[in-house]
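Below is a slice of the complex: some chains, not all, each in place.
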Amino acid sequence: MSYLIEYEDASDEVREIYDDICAVRQTDYINNFWKAIANHPPTLHRTWQTVKEVMGSPGELDPLIRELIYIAVSVTNGCQYCIASHTAAAQAKGMSDEMFGELMAIVATANTTNRLANGYQIPIDEQFKI
Amino acid sequence: MSYLIEYEDASDEVREIYDDICAVRQTDYINNFWKAIANHPPTLHRTWQTVKEVMGSPGELDPLIRELIYIAVSVTNGCQYCIASHTAAAQAKGMSDEMFGELMAIVATANTTNRLANGYQIPIDEQFKI
C-alpha cells in the first residue's frame, strides 16, 4: 500500500506534480511522502496544492514559524514521519537548537494544561467567550 | 471537583501565587483555570512556574508566536477551555484575524498529512533520520 512511486515509473500526471514540487522547493529530491500518496493521484494533487499554498504563499506568518506550528501538531499527534520530515525542514529554514528546545517546552506545557483543563472540568470564563 | 477557589477563600500559599499571576500578567483577573487547579496547591505552584517560564522568559520565540503554538496544540487536542483562553491571550498580544486564519490553515493541513503518513505507512527518508 506504501509502494513508493519513483519518477521513472510515474504517469505524466504524477510527474507534473513531482516537477512542481522540485521547482517550488528548489531541490531534485522527492521525499517518500509524495511518492507514497502518488498511489492516489487526486490525493497527491490536492495535498500538494494545499501544502504549497498553506506553507508557501505570502502571509503574516513567516515560513519558519509555519514549520514550528507544523511540528507542534505532529508532535501532539505522535506522527513519526511528519516529526522527522518537518524537523529537517525547519532546520533547513533556520531553526536553531534553542528554538527547537523552546518549541518542545511550549508543546509539552500545552499538553499538560489541556489535560488539567479537561480533568478539572473548568468552565470557560465569560470574557473568553466569543 | 472544579470548585473555583476565589482569592478571599484562598490559603496564603495560594494567594501568593495569585498575586504573582496578577503581577506578571499586569491584570487583577485570575481566570478559572488557576482557581480550579488551586484545589491542589502543588499543581497550581508547579503549573504556574512552568507557564511563567515557558511562555514569558526571554528566548528566541516571541510571546505571540508562543501563543500561536499553544493554540495549535490545543486545537489538535480539542481542548475547548484552552482554545478559548489562549485565543483571547493571542488576540491581546496582537494576533490579527489573518494570522489566526493562517494558523488554522496550517493546523488543519498538518492534521491531514499526519494521517496520510500514518495510513500509507511511509518509511522515513534516510536524510530525515537523526
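In this document, chain identifiers A and B correspond to the written order of the chains, with residue numbering beginning at 1 in each.
Basically, a contact is a pair of C-beta atoms (placed from the backbone, for glycine too) under 8 Å apart; a residue touches a chain by one contact, two chains touch by 3 or more.
This is a predicted model, so every value here is computed, not measured.
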Copy count of the single sequence across the entire complex, 2 present: 6
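By our rule, only the chains that are shown with their structure count from here on.
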Length of the line joining the C-alpha centres of subunit A and subunit B, rounded to whole Å: 20
Residues of subunit B defined as touching subunit A within the complex: 1-2, 29, 31-33, 36-37, 39, 43, 47, 50-51, 54-55, 59-61, 65-66, 68-70, 72-74, 76-77, 79-82, 84-88, 96, 98-99, 102-103, 105-107, 109-114, 116-118, 120-125, 127-130
